[in-house]
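With one protein chain withheld, the remaining protein chains of the complex are depicted in position.
Letters A and B mark the chains in the order given here, with residues in each chain numbered from 1 onward.
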Amino acid sequence: MQDFLELAVSAAASGCIYGLIALAYLLMIRPTGIINFAVGEWAMVAAFGGYVLLTKYELPYPLGMGIVLAFMLVVGWLTERVAVRPLVEKGATLLAPILALLGVLVITREIISISFPPDPHTVPFPFEIQYHKYFIIGVTFAVFAGAWLFFEKTLWGKSFEAVAVNRRAAALMGINLSRVTSLSFAAGAAVAGLGGLLVSPNISAHYLMGVPLAIQGFTALVIGGVGRVEGALLGGLLLAFAEQFTVRYAPIPGGFAQGVPLLFLMIFLVLRPTGLLRARA
Amino acid sequence: MGSILEVRNLSKRFGGLTAVSELDFEVREGEILGMIGPNGAGKSTTFNLIAGAYPASSGEVFFKREPILGLPPHQIARRGILRTFQHNRPFQGMSVLDNVLVGAHRLFNRNTRDEETARRVRAQELIEFVGLGDLAQADVGTLSFGQGRLLEIARALAGEPRLILFDEPAAGLAPAELERLAEIIRGIAARGIAVLLIEHDMHFLLPLAHRVVVLNFGAKIADGLPDEIRRNPAVMDAYLGSHAPHP
Partner (left out) sequence: MLLWVTLALGYNFLFGICGQVSFSHFAFYGIGAYSVVILLFQLHVPLPLAILLGVAICVVVALVVAIPSARLEGFYLALATLALAQLFVVLLNEGGEVTGGTGGIASYRLPAIFGMQLRGPWYTAVIVALLLATYFILRKLDHSWFGRACRAVRDNPEAAAAMGIDVARTKVVAFTLTSALAGIAGMVYAFVDNTVNPPIFGVENAFLLLFMVIVGGSGRHAGAAIGAVLLFLLPFWLAPLVGHHHVLVFGVLMLAAILLQPKGLIGIWDRFSR
């Protein structure tokens, strides 16, 4: 029983990370329709930021976190400006920014890999490591609560929704499209960055950590559905539970654990591409 | 001339809203049937039902005596019903000629060089018929709105349809272009092709159509010759406030 509980907590923590990445995607997909696979690299950048500030310079944790998140906001905004805005203004199809962002993904990864030695870098956690998982879960729930409130209750959140439903109509109603887009990218980067920061004490910052996170996060999104914020978290939790419980209790070698999210992704794409939760009409 | 398209008791409900209700009409070969009605009357829905965009709630549609309701769009096209789009939908990555050639897709069956050449010649003829003669090799991105509309028509004709569906073809065209359009549509009907034309603009439609069906709130409220429709009080009522017809 103890074993089971530990596994459940561990899965919940992983699920939260996937959920955060999924949320990052969602924040960008909803207003623009753009799927930004670079969220994994964003998480990685934040993890490295954590390494630099917390390990090398040994700043206090809240300060370090705050600086990294602020930095991520800028990174997100910059990415949108450079890789997305010019294409949208030219009237290019949706495919173009998605591809451009793939370029950004690769460029980001290479920059990090050039700047740091190739070994994994540890990122510390200021309290007892056993509380780390609860910290992840707590922070994630807080973020999701905040996101939910944002979309449901605030004017800004409603304008995001409006843009998601109908861009042109939203623009006609005076909603500033480019501001919404910039904001969504900045927020997406921050959320992804948070995910990266939270996960890094566990797995250490490493320049290859981006793509697997991006895939897991996207799988979580597909499972939960793009329509609702809660879906991202639900998807993440389901995925993590399935993953960890399969590895623990099913008689297959550990390496296959990596295959579980992929298998889920393919299954969901085939059977229920819109995800489990439907958007509110 | 026989009926080539028969619509019987066609209905479509979207949730609680009845968009089309027990619609009955037919189109004959070589005839231009106009379908008019105020906004929201159900014209587009009817059009989409025939074109296979979504399934109907009830009713039947027969083309050449065979049921076609519920078939997917590409199969409807294969049987000989081709259409234009209200908001022009050209294939952007291709030249005008290639666009028209795609229209002929349903006719290709053996991938021989001769067939390809023959189709190209035919496509060129059609491009000239609609008046885009010099633009065959042009990139579709360079076409004006009116030219794009003409391309839509040439493309739909390339497949040698027995029935051609026009979705508000007059929308957005200048008066000179409207003249040309009417001429082209008459030319098409003269070749024996049946034409179903939905249009909002009465001034364009009434002089052109052989017969007219009027819809309002999803139901047919009048059916007859253009002159009869012009004088029909129910039709005038329907349009009152939006678009009164000239007597």
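Here is the rule we use: contacts are C-beta pairs under 8 Å (C-beta built on N, C-alpha and C of every residue); 3 or more make two chains touch, one makes a residue touch a chain.
Remember, it's a predicted structure, so these values are computed and weren't measured experimentally.
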Touch residues of chain A, complete complex, unshown partner: 35, 83, 86-87, 92, 95-96, 98-100, 102-107, 109-111, 113-114, 211, 215, 218-219, 222, 253, 255-256, 258-259, 262-263, 265-266, 269-270, 273
Touch residues of chain B, complete complex, unshown partner: 51, 72-74, 77-78, 82-83, 85, 89-94, 98, 101-103, 105-106, 108, 111, 116, 155-156, 159
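Definition applied: only the chains that are shown with their structure count from here on.
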Centre distance in Å when chain A and chain B are each reduced to the mean of their C-alpha atoms: 47
